[in-house]
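What follows is chain A.
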Amino acid sequence: MTPTMLQVTDLGHTYQSKDGPYDAIDALGFTVAAGELVCVVGPSGCGKSTLLRTVAGLIRPSRGSVSLHGTPVDGVPEDLAVVFQDYSRSLFPWLTVQRNVEFPLRGLPRAERAARAAEALAAVGLERAGRKYPWQLSGGMQQRVAIARALAYRPALLLMDEPFASVDAQTRFELEDLLLRVRREQDTTILLVTHDIDESVYLGDRVLVLSKSPASVVAQLPVDLGEHRDQITTRASDEFVELRAKVAGLLQGVPQTEPVAP
Partner candidate 1 sequence: MNLLKGTAQRWVVFVVAVALWELVTRAADDVFFPPPTTIAEAAGQIWFSPLFGEHVVPGVGRMLLGWALSGVIGVALGILLGRSRTAMAYLGPTFNFMRSIPPPLLVPFFAATIGVTSMQLPTIVFGAVWPVLLNTVDGARAVDDTKVDTARAFRLSGPQWLLGVVLPSALPKVFAGLRLSLSISLILMVVSELVGSINGIGNQLVQAQRDYDLPTMWAWIVLLGVLGYLFNTLLLLAELRALAWQPRHSPEAQSLATGG
Partner candidate 2 sequence: GLLGGDDSGDSAAQSGGGSIEKTKIKVGVLPVVDVAPFYLAVEQGYFKEEGLEVEPVVMGSGPAAISGILNGDLDIAFASYPAPLLAQSTKVADFKIVADALAAKPGHLVVVAPPNSSLKKPTDAPGKRIAITARNSMTDLAPMSVLKTEGVAYDQVQWVEMPFPNMITAMQNGEVDGAVTVEPWVTIAEKQLGATPVFDGASGPTAEIPMSGFVAVSGNGKFATTSPNTIAAFQRALGKAQAQATDRPKMEQMFVKYAKVDKETAQLVTISTYSTSLEANRIQRVANLMKEFGVIKGDLDVASMIPNAGTTGK
């Protein structure tokens, strides 16, 4: 088996607020192998974004630990990119779209930065928006800028929080395939939160189903759809339909007949 990239052990986080503490996640545990694409699904408000933030080292978890390549995460790990759920706020309004995408690429020569940004923007279908400011774009376009920025960075670990929520179905399909291609070509490890059950099955090597808040892992569903997937044939396949029903059932709390992998 490929080496473990990410290991989450007994993770718990409690937000402090004036009304008292609030447990967002509790006793979460799972591992992600290098190069794997794991999709996370779970009810709204269960703690998915919190999980992503702890993995990214942006919040220090109250309990448990996250380790990358065996070393515990303390602070933000290297070679990481995040596509935030709140994409519009994560773009810098004082930079043009092009500069937003170039922003994390420090260290590279200017020309290369520009080339990478242009490439990433073209990949998400925004080749002509480079000189605009984020607020001059539609919601879906802004979300794609955030995706382009993460892709241009070429991270080893990519965390995505509902990255396709604001784009139309057609664009979504294209972006999904883009993600699969990037993963194949660059061997990126990806943890992706989604609300779209079909998407989780279509994209994932594994689907992680979380419980209601405080989130813990309800089930981990391996997805054996092979490496090469295709929007029409894969989605029409029997395994796909079956897996999808399984995920939906798990989400609704319907107990599964066959035991699921822990």
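Basis for inclusion: all candidates are chains of the complex that A comes from, given by their letters.
Criterion: a contact is a pair of C-beta atoms (placed from the backbone, for glycine too) under 8 Å apart; a residue touches a chain by one contact, two chains touch by 3 or more; residues count from 1.
Here the structure is a predicted model, which means the values were calculated and not measured.
Asks: If you apply the contact cut-off given up top, which option from 1 or 2 ends up touching chain A in the complex?
Replies: For chain A, the touching partner among the candidates is 1.
Asks: In the complex formed with candidate 1, which residues of chain A make contact?
Replies: 53, 56-58, 76, 78, 80-82, 84, 86, 89-90, 92-95, 103-104, 106, 133, 135-136, 153
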